[in-house]
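The complex appears here without one of its protein chains, the remainder shown in place.
For reference, chains read A and B in written order, and residue numbers begin at 1 within each chain.
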Amino acid sequence: MSFSFLPKEIDFFILFDKLANVAIRASEYFTEICSSGKFDEDTVSKMREIEHEGDDITHEIIRKLNTTFITPFDREDIHALANELDSVIDMINTIVNRMKVYKLNGVNSDLVEFTVVVEKSVRAVAHAVAGLRDTKHLQHALDSCVEVNRLENVGDTMRDNMLAKLFDSAPDTIYLIKWKEIFEDAETVLDVCEDVANVIESIAVKQA
Amino acid sequence: MSFSFLPKEIDFFILFDKLANVAIRASEYFTEICSSGKFDEDTVSKMREIEHEGDDITHEIIRKLNTTFITPFDREDIHALANELDSVIDMINTIVNRMKVYKLNGVNSDLVEFTVVVEKSVRAVAHAVAGLRDTKHLQHALDSCVEVNRLENVGDTMRDNMLAKLFDSAPDTIYLIKWKEIFEDAETVLDVCEDVANVIESIAVKQA
Partner (left out) sequence: MSFSFLPKEIDFFILFDKLANVAIRASEYFTEICSSGKFDEDTVSKMREIEHEGDDITHEIIRKLNTTFITPFDREDIHALANELDSVIDMINTIVNRMKVYKLNGVNSDLVEFTVVVEKSVRAVAHAVAGLRDTKHLQHALDSCVEVNRLENVGDTMRDNMLAKLFDSAPDTIYLIKWKEIFEDAETVLDVCEDVANVIESIAVKQA
């Protein structure tokens, strides 16, 4: 009978991996849209679908949390991890949406370059999430968290350079206002990835 | 003797209800000011009074927390719930204040429509807070949290539409900068309501 707990524990890791994979797909699709320069009803609604998938898995995690007695780590940490992971997807969706609102069609090569860093960070987050399973070798999860922090610093510098260029060369103030926000929001995705890494570090720290 | 704990437990729920009611009054007064279009010394200072009331109750909750042995749920969650509820009031106060700083007198019908959604969300938050009392039927509290999340999505779309309209029709850039901020801040109230809902879900999850 005692084995009956085990499948439930594993469930959470499966769900977290699913959620992290949706985040990866969101970041990949973000790169794809920015590379094509199309922020129309089609691309926005496809991104929204990905975002809804993330919401569904997040709600499933919280529902399971309400009906499961044994959890692999503290209940509030499962809740926080699900919410923060979901926030990564939300933030990417927010940017794509905002680009449509601002009618920013066309390819911005700086932004495309930035989306590659976002993708890397989201993959490192997914790695860290998967690493939580292996409680004997949490250092792997922690190494991925260090990588997420490193990429956040890289992103800071890239955004600063993009902003400096923008203030020097924007054709008009409205253009500047729009792109300033997009560049800053893109960097915020890296900040939210860092928030996920902080939750993961906090979970690992309690199991030390 | 064992009953002596009970009144203290109930105290927290009474205080939380009081704080949630101040949040409701703040959101009602927000609608009222926006409908009248008067952001002068009078309305701003009346809103500030409401905000101070919120601060006082929040401090009372934290003081009681320091002198009470038995609490209805984890001490840090009481602390987080009080702070997040207070942040809802603070954010509404911030907007009213900013409208005075920006001299944005006059009725903006988009904003008035938005304040109605804010009011709904704050009422749902108050419902969720009250629902924490009923530990046998926490589903009621959780249902209100779902409503708070739904309204946040509604608000996202409304704000996007308001921003699209603003960028199309603002008479000048300064006007655009001011209203862009107000619309975004109004949506932030819904985000903070969602933060409260997250704390409530997290509390409910631990009692599952």
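By our rule, a contact is a pair of C-beta atoms (placed from the backbone, for glycine too) under 8 Å apart; a residue touches a chain by one contact, two chains touch by 3 or more.
Please read all numbers here as calculations on a predicted model, not as lab measurements.
Checked against the full complex, the one of B:N21, B:N97 or B:T188 touching the unshown chain is B:N97. From the set B:E49, B:E76, B:E113 or B:D134, the residue in touch with the chain omitted from the display is B:E76, counting the whole complex. Against the chain not displayed here, chain B makes contact via residues 62, 65-68, 75-76, 78-80, 83, 94, 97-98, 101-102, 173-174, 177-178.
Although one chain is hidden here, its contacts on chain A can still be listed: residues 142, 156, 160, 163-164, 167, 173, 176-177, 180, 198, 201-202, 204-206, 208.
Here is the rule we go by: only the chains that are shown with their structure count from here on.
With each centre defined as the average position of its C-alpha atoms, the distance from chain A to chain B rounds to 26 Å.
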